[in-house]
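Every protein chain but one is kept in place in this view of the complex.
Here is chain A:
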Amino acid sequence: MTLLTVDDLVVEHRTPGRPAVRAVAGAGLTVSSGEVVGLVGESGCGKSTLARAVCGLVPATSGNITFQGGPVRPLGLRRRHRSLLGIQMVFQDPYSSLNPRRKIGAQIADGLAVAGDTTTTPADLLERVGLPRGFEGRHPHEFSGGQRQRIAIARALAARPALLIGDEPISALDASAQAKVATLMRELAVSSGAGLLFISHDLSVVRIIADRIAVMYLGKIVETGPTAEVWANPRHPYTKALLGAIPAADGAGHLPAELAGDVPDPADPPGGCRFHPRCPVAMDVCRAKEPDFTPVACWLHEPA
(Lines give C-alpha, C1' and ligand atoms only; values in the text may rest on other atoms or scores of the structure.)
Protein backbone atom coordinates (compact mmCIF):
# COMPACT_ATOMS: atom_id res chain seq x y z
CA MET A 1 0.00 0.00 0.00
CA THR A 2 1.37 3.37 -0.97
CA LEU A 3 1.88 5.42 2.14
CA LEU A 4 3.51 8.52 0.82
CA THR A 5 3.35 10.06 -2.62
CA VAL A 6 5.44 13.04 -3.58
CA ASP A 7 4.44 14.40 -6.94
CA ASP A 8 6.28 17.09 -8.90
CA LEU A 9 7.37 18.78 -5.69
CA VAL A 10 9.02 22.18 -5.89
CA VAL A 11 10.50 23.87 -2.84
CA GLU A 12 12.13 27.26 -3.10
CA HIS A 13 14.23 29.01 -0.51
CA ARG A 14 13.83 32.74 -0.72
CA THR A 15 16.27 35.29 0.58
CA PRO A 16 15.48 38.98 0.12
CA GLY A 17 17.66 40.54 -2.53
CA ARG A 18 18.72 37.24 -4.03
CA PRO A 19 17.16 34.99 -6.63
CA ALA A 20 15.07 32.14 -5.22
CA VAL A 21 16.96 28.90 -4.84
CA ARG A 22 15.06 25.88 -6.12
CA ALA A 23 16.28 23.26 -3.66
CA VAL A 24 13.72 20.77 -4.91
CA ALA A 25 12.75 21.26 -8.53
CA GLY A 26 9.99 18.85 -9.49
CA ALA A 27 10.80 15.67 -7.59
CA GLY A 28 8.56 12.61 -7.42
CA LEU A 29 8.77 9.70 -5.00
CA THR A 30 6.63 7.03 -3.33
CA VAL A 31 7.09 5.06 -0.14
CA SER A 32 4.92 2.05 0.77
CA SER A 33 4.23 0.52 4.17
CA GLY A 34 6.99 -1.80 5.27
CA GLU A 35 9.29 -0.49 2.58
CA VAL A 36 12.67 1.15 2.99
CA VAL A 37 13.49 3.76 0.38
CA GLY A 38 17.01 5.16 0.27
CA LEU A 39 17.36 8.69 -1.07
CA VAL A 40 20.92 9.40 -2.12
CA GLY A 41 22.79 12.25 -3.75
CA GLU A 42 25.64 14.66 -3.16
CA SER A 43 25.39 17.32 -0.47
CA GLY A 44 23.37 20.26 -1.63
CA CYS A 45 21.20 18.25 -4.02
CA GLY A 46 18.03 18.94 -2.03
CA LYS A 47 17.44 15.62 -0.32
CA SER A 48 17.11 17.12 3.15
CA THR A 49 14.78 19.83 1.90
CA LEU A 50 12.61 17.14 0.35
CA ALA A 51 12.48 15.32 3.68
CA ARG A 52 11.58 18.49 5.53
CA ALA A 53 8.80 19.23 3.07
CA VAL A 54 7.40 15.72 3.55
CA CYS A 55 7.28 16.40 7.29
CA GLY A 56 5.66 19.76 6.72
CA LEU A 57 8.65 21.63 8.13
CA VAL A 58 9.09 23.70 4.99
CA PRO A 59 6.21 24.73 2.73
CA ALA A 60 6.08 23.39 -0.80
CA THR A 61 6.10 26.04 -3.50
CA SER A 62 4.13 23.76 -5.81
CA GLY A 63 3.37 20.09 -6.28
CA ASN A 64 1.64 17.60 -4.03
CA ILE A 65 2.62 15.56 -1.02
CA THR A 66 0.06 12.94 -0.02
CA PHE A 67 0.35 10.94 3.18
CA GLN A 68 -2.18 8.16 3.86
CA GLY A 69 -4.51 9.67 1.33
CA GLY A 70 -4.50 13.19 2.77
CA PRO A 71 -2.39 16.22 1.89
CA VAL A 72 0.61 17.19 4.03
CA ARG A 73 0.08 20.72 5.26
CA PRO A 74 3.07 22.80 6.27
CA LEU A 75 3.62 23.50 9.92
CA GLY A 76 2.08 26.77 11.03
CA LEU A 77 1.65 28.44 14.36
CA ARG A 78 -0.85 25.86 15.56
CA ARG A 79 -0.27 22.26 16.58
CA ARG A 80 0.79 19.86 13.92
CA HIS A 81 -2.33 18.30 12.43
CA ARG A 82 -3.24 14.91 13.96
CA SER A 83 -3.13 13.18 10.61
CA LEU A 84 0.53 14.13 10.29
CA LEU A 85 1.65 12.71 13.62
CA GLY A 86 2.14 9.44 11.77
CA ILE A 87 5.22 10.99 10.18
CA GLN A 88 8.17 11.08 12.54
CA MET A 89 11.66 12.19 11.80
CA VAL A 90 15.11 11.33 13.08
CA PHE A 91 17.41 14.26 12.49
CA GLN A 92 21.04 14.39 11.51
CA ASP A 93 22.59 15.70 14.67
CA PRO A 94 21.60 13.95 17.92
CA TYR A 95 23.53 16.62 19.82
CA SER A 96 20.97 19.24 18.89
CA SER A 97 17.81 17.19 18.33
CA LEU A 98 17.53 16.03 21.95
CA ASN A 99 16.73 18.52 24.69
CA PRO A 100 19.87 18.67 26.86
CA ARG A 101 17.93 19.68 29.99
CA ARG A 102 15.36 16.91 30.07
CA LYS A 103 15.79 13.28 31.03
CA ILE A 104 15.70 10.97 28.06
CA GLY A 105 12.85 8.96 29.57
CA ALA A 106 10.68 12.09 29.63
CA GLN A 107 11.54 12.88 26.02
CA ILE A 108 10.59 9.39 24.90
CA ALA A 109 7.38 9.66 26.96
CA ASP A 110 6.41 12.65 24.79
CA GLY A 111 6.32 10.32 21.83
CA LEU A 112 4.21 7.79 23.73
CA ALA A 113 1.75 10.54 24.67
CA VAL A 114 1.36 11.45 21.02
CA ALA A 115 0.40 7.87 20.21
CA GLY A 116 -1.91 7.71 23.26
CA ASP A 117 0.03 4.66 24.36
CA THR A 118 -0.37 4.01 28.09
CA THR A 119 0.98 0.46 28.23
CA THR A 120 4.47 0.90 26.76
CA THR A 121 7.05 2.58 28.97
CA PRO A 122 10.14 4.56 27.91
CA ALA A 123 12.23 1.71 29.33
CA ASP A 124 10.63 -0.72 26.86
CA LEU A 125 11.65 1.53 23.99
CA LEU A 126 15.19 1.90 25.28
CA GLU A 127 15.39 -1.85 25.29
CA ARG A 128 14.17 -2.03 21.70
CA VAL A 129 16.93 0.28 20.51
CA GLY A 130 19.53 -1.72 22.40
CA LEU A 131 20.09 0.48 25.46
CA PRO A 132 19.75 -0.63 29.10
CA ARG A 133 16.29 -0.06 30.61
CA GLY A 134 17.72 1.76 33.59
CA PHE A 135 19.03 4.68 31.51
CA GLU A 136 15.72 6.56 31.35
CA GLY A 137 16.69 8.85 34.23
CA ARG A 138 19.81 10.08 32.48
CA HIS A 139 20.39 13.23 30.46
CA PRO A 140 21.60 13.34 26.82
CA HIS A 141 25.13 14.49 27.68
CA GLU A 142 25.79 11.17 29.40
CA PHE A 143 25.66 9.34 26.07
CA SER A 144 27.86 8.95 23.02
CA GLY A 145 26.72 10.09 19.57
CA GLY A 146 25.60 6.60 18.55
CA GLN A 147 23.64 6.14 21.78
CA ARG A 148 22.00 9.54 21.40
CA GLN A 149 20.86 8.66 17.92
CA ARG A 150 19.37 5.45 19.33
CA ILE A 151 17.47 7.59 21.85
CA ALA A 152 16.23 9.84 19.05
CA ILE A 153 15.06 6.74 17.19
CA ALA A 154 13.30 5.47 20.34
CA ARG A 155 11.51 8.81 20.69
CA ALA A 156 10.41 8.76 17.06
CA LEU A 157 9.18 5.15 17.34
CA ALA A 158 7.30 5.90 20.55
CA ALA A 159 4.83 7.94 18.50
CA ARG A 160 4.00 4.82 16.44
CA PRO A 161 4.78 6.41 13.10
CA ALA A 162 3.44 4.97 9.87
CA LEU A 163 6.33 6.71 8.14
CA LEU A 164 9.74 7.18 9.66
CA ILE A 165 12.11 9.64 8.02
CA GLY A 166 15.83 9.59 8.69
CA ASP A 167 17.55 12.75 7.47
CA GLU A 168 21.24 11.76 7.34
CA PRO A 169 20.71 10.03 10.70
CA ILE A 170 24.13 8.39 10.65
CA SER A 171 26.44 11.03 9.23
CA ALA A 172 27.23 12.61 12.60
CA LEU A 173 28.15 9.24 14.06
CA ASP A 174 31.43 7.50 14.42
CA ALA A 175 32.21 5.30 11.45
CA SER A 176 31.81 2.01 13.30
CA ALA A 177 28.40 2.99 14.72
CA GLN A 178 26.98 4.03 11.33
CA ALA A 179 26.09 0.64 9.90
CA LYS A 180 24.71 -0.55 13.24
CA VAL A 181 22.37 2.40 13.72
CA ALA A 182 21.19 2.21 10.09
CA THR A 183 20.42 -1.49 10.34
CA LEU A 184 18.60 -0.90 13.62
CA MET A 185 16.41 1.76 11.99
CA ARG A 186 15.53 -0.61 9.21
CA GLU A 187 14.69 -3.48 11.55
CA LEU A 188 12.51 -1.37 13.82
CA ALA A 189 10.67 0.35 10.99
CA VAL A 190 9.99 -2.81 9.01
CA SER A 191 8.97 -4.88 12.07
CA SER A 192 6.42 -2.24 13.07
CA GLY A 193 5.06 -2.15 9.52
CA ALA A 194 6.10 1.45 8.95
CA GLY A 195 7.71 2.82 5.82
CA LEU A 196 11.17 4.30 6.07
CA LEU A 197 12.58 7.09 3.96
CA PHE A 198 16.29 6.98 4.61
CA ILE A 199 18.35 9.90 3.39
CA SER A 200 22.08 9.59 3.20
CA HIS A 201 25.06 10.54 1.12
CA ASP A 202 26.70 7.29 2.18
CA LEU A 203 25.90 4.86 -0.60
CA SER A 204 27.42 1.82 1.04
CA VAL A 205 25.04 2.08 3.99
CA VAL A 206 21.99 2.72 1.81
CA ARG A 207 22.89 -0.36 -0.13
CA ILE A 208 22.67 -2.52 3.01
CA ILE A 209 19.32 -1.28 4.24
CA ALA A 210 17.20 0.03 1.34
CA ASP A 211 14.72 -1.98 -0.72
CA ARG A 212 14.46 0.77 -3.27
CA ILE A 213 16.82 3.58 -4.06
CA ALA A 214 16.16 7.03 -5.45
CA VAL A 215 19.07 9.07 -6.78
CA MET A 216 18.73 12.82 -6.58
CA TYR A 217 20.68 15.43 -8.50
CA LEU A 218 20.20 19.17 -8.19
CA GLY A 219 16.61 18.98 -6.98
CA LYS A 220 15.39 16.18 -9.22
CA ILE A 221 15.15 12.43 -8.89
CA VAL A 222 17.19 11.11 -11.80
CA GLU A 223 16.84 7.38 -11.24
CA THR A 224 14.77 5.04 -9.10
CA GLY A 225 14.71 1.28 -8.86
CA PRO A 226 15.21 -1.73 -6.62
CA THR A 227 18.54 -1.33 -4.82
CA ALA A 228 20.14 -4.51 -6.13
CA GLU A 229 19.11 -3.66 -9.70
CA VAL A 230 20.38 -0.08 -9.59
CA TRP A 231 23.60 -1.29 -8.03
CA ALA A 232 24.21 -4.00 -10.57
CA ASN A 233 23.09 -1.98 -13.54
CA PRO A 234 23.04 1.79 -12.99
CA ARG A 235 21.51 3.47 -16.02
CA HIS A 236 21.69 7.21 -15.49
CA PRO A 237 25.21 8.57 -16.11
CA TYR A 238 25.05 10.34 -12.76
CA THR A 239 24.23 7.11 -10.92
CA LYS A 240 27.08 5.48 -12.76
CA ALA A 241 29.47 8.24 -11.71
CA LEU A 242 28.24 8.07 -8.12
CA LEU A 243 28.68 4.32 -7.86
CA GLY A 244 31.94 4.42 -9.82
CA ALA A 245 33.40 6.82 -7.28
CA ILE A 246 33.17 4.24 -4.49
CA PRO A 247 36.58 2.68 -4.14
CA ALA A 248 36.58 -1.14 -4.02
CA ALA A 249 38.52 -2.86 -1.26
CA ASP A 250 40.13 -5.26 -3.69
CA GLY A 251 43.72 -4.29 -3.00
CA ALA A 252 44.24 -3.34 -6.65
CA GLY A 253 45.18 0.27 -5.95
CA HIS A 254 42.76 1.77 -8.49
CA LEU A 255 41.99 5.38 -7.78
CA PRO A 256 38.23 5.95 -8.13
CA ALA A 257 37.01 7.93 -11.12
CA GLU A 258 36.50 11.61 -10.44
CA LEU A 259 33.33 13.29 -11.59
CA ALA A 260 34.46 16.46 -13.32
CA GLY A 261 33.21 19.81 -12.14
CA ASP A 262 31.15 20.89 -9.16
CA VAL A 263 27.45 20.70 -8.45
CA PRO A 264 26.03 23.78 -10.21
CA ASP A 265 24.43 26.58 -8.24
CA PRO A 266 20.78 25.58 -7.64
CA ALA A 267 19.83 29.26 -7.97
CA ASP A 268 21.00 29.12 -11.57
CA PRO A 269 20.69 25.54 -12.84
CA PRO A 270 21.93 24.73 -16.34
CA GLY A 271 19.35 24.58 -19.11
CA GLY A 272 18.27 21.27 -20.61
CA CYS A 273 19.25 18.24 -18.58
CA ARG A 274 20.65 19.46 -15.26
CA PHE A 275 23.49 17.00 -15.43
CA HIS A 276 24.69 17.77 -18.95
CA PRO A 277 27.66 20.03 -18.07
CA ARG A 278 29.22 17.19 -16.08
CA CYS A 279 27.91 14.30 -18.14
CA PRO A 280 30.51 12.30 -20.06
CA VAL A 281 27.97 11.24 -22.71
CA ALA A 282 25.99 14.48 -23.18
CA MET A 283 24.30 14.85 -26.56
CA ASP A 284 22.78 17.88 -28.30
CA VAL A 285 19.30 17.08 -27.07
CA CYS A 286 20.58 17.11 -23.45
CA ARG A 287 21.58 20.76 -23.76
CA ALA A 288 18.26 21.72 -25.28
CA LYS A 289 15.54 19.84 -23.44
CA GLU A 290 15.08 18.51 -19.94
CA PRO A 291 14.40 14.75 -19.80
CA ASP A 292 11.26 14.42 -17.70
CA PHE A 293 10.56 10.73 -17.49
CA THR A 294 10.84 7.90 -15.01
CA PRO A 295 12.42 5.69 -13.81
CA VAL A 296 15.56 7.05 -15.48
CA ALA A 297 15.50 10.74 -16.36
CA CYS A 298 18.01 10.59 -19.18
CA TRP A 299 17.68 10.96 -22.96
CA LEU A 300 19.57 7.71 -23.38
CA HIS A 301 16.75 5.93 -21.60
CA GLU A 302 13.75 7.65 -23.15
CA PRO A 303 10.71 5.39 -22.84
CA ALA A 304 9.44 4.21 -26.22
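Assorted remarks:
By our rule, a residue touches a chain if its C-beta (ideal position, glycine included) is under 8 Å from a C-beta of that chain, and two chains touch if they have at least 3 such contacts; residues count from 1.
Basically, contacts and distances are computed from a predicted model.
Entry comment: the absent subunit's protein name, as recorded by UniProt, is "Dipeptide ABC transporter ATP-binding protein DppD", drawn from "Phospholipase_D-nuclease N-terminal", "Gluconate 2-dehydrogenase subunit 3 family protein", "Dipeptide ABC transporter ATP-binding protein DppD" or "Peptide/nickel transport system permease protein". The chain that is not drawn here is touched, among residues A:37, A:242 or A:273, by A:242. Listed residues A:16, A:69, A:116 or A:253: the one in touch with the omitted chain is A:253. Which of A:72, A:203 or A:216 touches the hidden chain is settled by the complete complex: it is A:203.
The omitted chain makes contact with chain A at the following residues, 42-44, 171, 174-177, 201, 203-204, 207-208, 241-242, 245-259, 262-263.
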